[in-house]
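Have a look at the structure below before the remarks.
The full complex has more chains than appear here; those shown keep their coordinates.
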Amino acid sequence: MERTDGRTTNQIRPTTIETNYIKHPEGSVLISVGDTKVICSASIEERVPPFLRGQGKGWITAEYSMLPRATEQRNIRESSKGKVTGRTMEIQRLIGRSLRAVLDLEALGERTVWVDCDVIQADGGTRTASITGAYVATALALTKLVNEKKIEKLPLQDSLAAISVGLDSERNVLLDLCYEEDSAANVDLNVIMTGSGEFVELQGTGEEATFTHQELLSMLASADSGIKELIAIQQQVLQLVNETDGEEEK
Amino acid sequence: MERTDGRTTNQIRPTTIETNYIKHPEGSVLISVGDTKVICSASIEERVPPFLRGQGKGWITAEYSMLPRATEQRNIRESSKGKVTGRTMEIQRLIGRSLRAVLDLEALGERTVWVDCDVIQADGGTRTASITGAYVATALALTKLVNEKKIEKLPLQDSLAAISVGLDSERNVLLDLCYEEDSAANVDLNVIMTGSGEFVELQGTGEEATFTHQELLSMLASADSGIKELIAIQQQVLQLVNETDGEEEK
Amino acid sequence: MERTDGRTTNQIRPTTIETNYIKHPEGSVLISVGDTKVICSASIEERVPPFLRGQGKGWITAEYSMLPRATEQRNIRESSKGKVTGRTMEIQRLIGRSLRAVLDLEALGERTVWVDCDVIQADGGTRTASITGAYVATALALTKLVNEKKIEKLPLQDSLAAISVGLDSERNVLLDLCYEEDSAANVDLNVIMTGSGEFVELQGTGEEATFTHQELLSMLASADSGIKELIAIQQQVLQLVNETDGEEEK
């Protein structure tokens, strides 16, 4: 079976991560997953929200947005509407929770990491691309804290990536759905996993449909292979940055 | 191992569903799951939202709220804040999606079912209790449509219930978490299933923690047994209503 | 003349007050006045709003809301609209002012009593039922403060109840209007009085109509008799709670 863009059912889209994409944030990337492009930035603030003050630990929080014309049809800006939609809230809460699962908040110290994921072009999987990119932006920002001797070592317990997997109308398992596939899918499962292969979040949804235990296992197996590829791309990109930094210091 | 309220790890809380709890809605229940109490009502509106007009199919949507003092600490009303929180949006989107998975929207015709889940007392699991109760309220409202000859038969493809299952700090699987257990849990998995045992939604979250593939399977097995018990309670309650209605008609 | 529900013109609806209806608030009741049902809760907060700090006196404030399907037609939630309607504001300001007339704020000390009145089923007179119920919930919460030795004696100067009275299209005085009567009434007068028979608030409104001095006097006389009955019900309920508490302590 061939997919609309020629991929096999178990193949991820071409994925690239361009580091330090914008100059002001402590860490930033442009992640491209097929035609989905997200600017992820990580900003360090030297204080924590009120509910955490004086506890010696840090915080990480995320915001997510789309440019109005990131999509086929132009969307009204949430700032014009005067409120953030339920979909946006759900996504930014998911990104924040996922990052908190791998970040050692005690080791971070009384600091906040603000992660911003701004989708400039959307073609399905914007929330998973945001998480995969946000991990790298966060790692870059934290590396800066280490280089500035503000913390001793990277407060990251593991790496983190996310991917979607779905069932099409003929119950085929498809990995890394593009927008067209996502719209047609009966079931959509977002899987967020660590580099060591544990689950951080699992969000499976039948779109006016349901799925069996066996189908769940097949989707999880496919997601697992995709996550491994994404983790490899992240590691490669981060290693490159570190090597370049090393050379620059010489 | 004994739980704070004396239950075994795989035991659900005492669950009752009182039908026709308030008089105006087409269907309503008060569901009690331990100390969690939710008024669920289903209202029928004889028209659909603009995006569905003229397509001959219906819609179901849900809203969720808590009384300010449903909880140990009083919460500020969302109407006073002037906006609905991300948590509320996430929950009401979940309830609506779940119900759409078992409702035959074509058979419903151009009508909207408005489901309201108002938590009057909270002790953990309010979203899952809301779904389990909302299914019954919806079934009651739809039965009324059938009795009024507006539709031929119940447009429900299956029954629907929801339960939470978690991992405590010693990695025990606990079914149907109360608030105290939920606060202490490392992992929290909300499972929404049909009467025929298929998944509708799966939302697993590590709270600053992760979980393995094996732990996922253990949690799913426990949830499966809990869902079966809930479905049985729902069927019993709905049968009673039908019998009473039958007698009244004689 | 017989009313739609068989009452005489000067007869109040069957009224019951169920105490400690929900478990978290310091005081709570479910008040039923005919088919109008309101959950009233009183929460104690050990601080006062900024404008009262350091003055050694307390505060009491009220919020009022209706479940969307408390009424014949479903109402849009105020949290969805993003603002509280004028009607709601008027009612919650009225409840708060009325309670302040009988509460000794100095004797309360630097505490706030938050009163929440949530209408779960509406059939006219929801604001007056809220006040009558709120008084009992507040008395229960304050009794708890006394039992916990936080204050010496109940800081209540008098009891408090509220009732509506109206003129129908034939200028009959009707006591305790249900929704159907209220909709048809030409004049509607809400009377809030103390146990010793003094006025706390008086809100008389001609609905595209006016009323004479003599009609006002007739309505006040009718309201006075209704208030006496409500005060008696409140006293009975509160005495019962005190006796039960007394027995429990033995």
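We call the chains A, B and C, going by the order they appear; numbering starts again at 1 in every chain.
The criterion applied here is as follows: a residue touches a chain if its C-beta (ideal position, glycine included) is under 8 Å from a C-beta of that chain, and two chains touch if they have at least 3 such contacts.
Here the structure is a predicted model, which means the values were calculated and not measured.
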Total copies in the full complex, given that 3 are placed here: 6
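FYI, only the chains that are shown with their structure count from here on.
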Same-residue or different-residue interface between chain A and chain B, half as cut-off: same
Inter-centroid spacing, chain C versus chain A (mean Cα positions, whole Å): 52
Whole-Å separation of chain centres (CA-atom averages), chain B against chain C: 33
Approximate Å spacing (C-alpha centroids) for the pair chain A, chain B: 30
Overlap residues in chain B, where contacts from two or more other chains coincide: 83-84
Interface residues, chain B side, partner chain A - complex: 83-87, 89-90, 92-93, 97, 100-101, 105, 158, 189, 194, 197-213, 216, 220
Complex interface listing, chain B residues touching chain C: 22-25, 28, 35, 37, 39, 41, 43, 45, 63, 65, 67-72, 74, 77-84, 88, 114, 116, 118, 120-121
